[in-house]
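Take a look at subunit A:
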Amino acid sequence: MSTPDGLHDIAIETHSDAGAYPATGNDLPILHEIRHALQRLAQSGEKTVIDLQAIPMAPGEEERILQLLGRGEVSATIDALGPSEVRETAFAGVWTVYHRNTNNEVVGKFIEITHCPDLLHSQPEDIATGMAQIRETLAELESKQSGDQA
Partner candidate 1 sequence: MKDTRTVGEILSSQGISRRGFLKFCAATASMMAMPPSMVPAVAQALSNARRPSVIWLSFQECTGCTESLTRSHSPTLEGLLFDSISLDYHHTLQVAAGSAAEEAREHAMQENDGSYLVVVDGSIPLGNPGYSTIAGISNVDMLKETAAGAAAIVAVGTCAAFGGIPHANPNPTGAVAVSDIIKDKPIINVSGCPPIPIVITGVLAHYLTFGKVPELDDLGRPTAFFGQTIHDRCYRRPFYDKGLFAETFDDEGAQQGWCLYKLGCKGPVTYNACAVSKWNSGTSFPIQSGHGCFGCSEPDFWDSGGFYRPLSATTADVGTLAGVAALAGAAAGAAIGRMNRSHRARAQARHEKLTIDDIEES
Partner candidate 2 sequence: MTETEFLNWVRGPGMQIALAVFIVGMVYRVLENYLIGRKQSLAEPRGSEWTHGVGTMWRRSFTRAKLTTRGYVTLVAGYIFHIAFLVTLFFLAQHVEMFRSLLGFGWPALPPLLITITAVLGIAALLALLAHRLTDPVKRMLSDYQDYLTWFLTFFPLITGFLLINRVGIPYKTLLATHILSFELLLIAIPFTKLSHIITTFISRWYNGAIAGVKGVQS
Partner candidate 3 sequence: MSTSLERGIRTWVAQIDAPIASFFTSCVHCGICADACLFFTETGDPKYTPIHKLEPMRRVWQQEYTFWGRLAKRLGFSKPVTEDELKEWEPLVYDSCTLCGRCSMVCPVGNDITYMIRKMREGMVAAGYAPEGLKAATSRSIRIGSPMGVRLPALQAQIKAAEAETGLTVPLDQEGADYLMLLSSAEIMQFSEIISAVTRIFDEAKVSWTLASKAFEATNSGMQIGSSDLAAQLVQRIVDAAEALKVKYVISPECGHAYTALRWEGPNLVGRAYPFKVIHILELLDELRAEGRLKTDGFEDQRVTFHDPCQIVRRGGIVEPPRNLLNMVAKDFVEMEEHGIMNWCCGGGGGVSANERADPIRRKAFDRKKHQLEGMGVAKLVTACSNCRNMLEEGLEDNHLDEDIEVVGLAEMLAEHLAVSNRADTGESTSTAKE
């Protein structure tokens, strides 16, 4: 079965990555940190954010940690300066927050231990803007109505 470029004649040996790399041992400490953070959250309501980008990861390690955390009941997408994915993990109170830019590239990875990530809340500044906008809209509608009546 020869092909014009003959590349298929070259025997290619593939090596699997699976198991080839060591765990740097980040998973256990991170889980421990999360456990402590959850305890603080339960006792005093204190929130914790872990920046996954600040941790040196071996190849495949981040995936393993996410796998350990699992999937919970809530997931949400925020569309602000690109998509952000907010998910509750299998452990209630533990959330993953992944920020992407408008090119869909990840720019921030966090694990948040909180009742609900702050970013899901509507922000006071945006509420103020919204209020202004709704007033404007109302004013516009009302003026249109009164104009119609007139």
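As a selection rule, all candidates are chains of the complex that A comes from, given by their letters.
To be clear about the criterion, a residue touches a chain if its C-beta (ideal position, glycine included) is under 8 Å from a C-beta of that chain, and two chains touch if they have at least 3 such contacts; residues count from 1.
Quantities reported herein were computed from a predicted structural model and do not represent experimental measurements.
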| item | value |
| --- | --- |
| Result, touching chain for subunit A in the complex among 1, 2 or 3 | 1 |
| Residue ranges of subunit A touching candidate 1 (in the complex, touch as defined) | 15, 20-22, 24-25, 49-51, 53-59, 61, 78, 80-82, 84, 99, 101-103, 105-108, 110, 118-119, 123-126, 129 |
